[in-house]
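As you look at this complex, bear in mind that one protein chain is not there, while each of the others sits in place.
Up next, chain A:
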Amino acid sequence: MTESLYRLVYFSRNALAGDAEAVRAEIESILECSRRNNAAANVTGALMFNGGCFAQVLEGPYGAIQVTLERIQCDARHSGLKVLAFDRRSARGFAHWSMAYVGAAANVDRFAHIAKTSAFDPSALDGEAIYDTLKANLADSALA
């Protein structure tokens, strides 16, 4: 018996302060605990950070996504979280990543338009576009 699979894409504003080094360390710790928790909860996904904002894809069973999002939601390290997409999927897009990471340096060009749009109106962001961009980035870095 397989459980229904869901995918959630959200966008949020960074509330991390401090110099680049401190921010990097904080992201490191977010990723570390995400990987630990997500693996246990059967959640996979990818996180994008470009200095001003986060975008994240979470995939997994409904209950697991809800519990994980509740945890993320209340995290003071970001704010203004907006869900861009939440739907049922037939397969995982990030099956091998409990939390893949795409930083600003990974592909500046590809994220430029997202960052530009989002700076003005996060609701104009398209969940699908973020999902595709994240996937494309990971495919590139896998080739590299």
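Worth a mention:
The working rule: a contact is a pair of C-beta atoms (placed from the backbone, for glycine too) under 8 Å apart; a residue touches a chain by one contact, two chains touch by 3 or more; residues count from 1.
Just so it is clear, contacts and distances are computed from a predicted model.
With the options "Carbon-monoxide dehydrogenase large subunit", "Methyl-viologen-reducing hydrogenase subunit delta", "Periplasmic aromatic aldehyde oxidoreductase, iron-sulfur subunit YagT" or "Diguanylate cyclase/phosphodiesterase" in hand, the undepicted chain maps to the protein name "Diguanylate cyclase/phosphodiesterase" (source: UniProt).
Annotation: of A:64, A:100 or A:130, A:64 touches the absent chain (contact as defined above).
The chain not displayed touches chain A at residues 1, 3, 8, 36-37, 39-42, 61-70, 73-74, 79, 81-83, 86-87.
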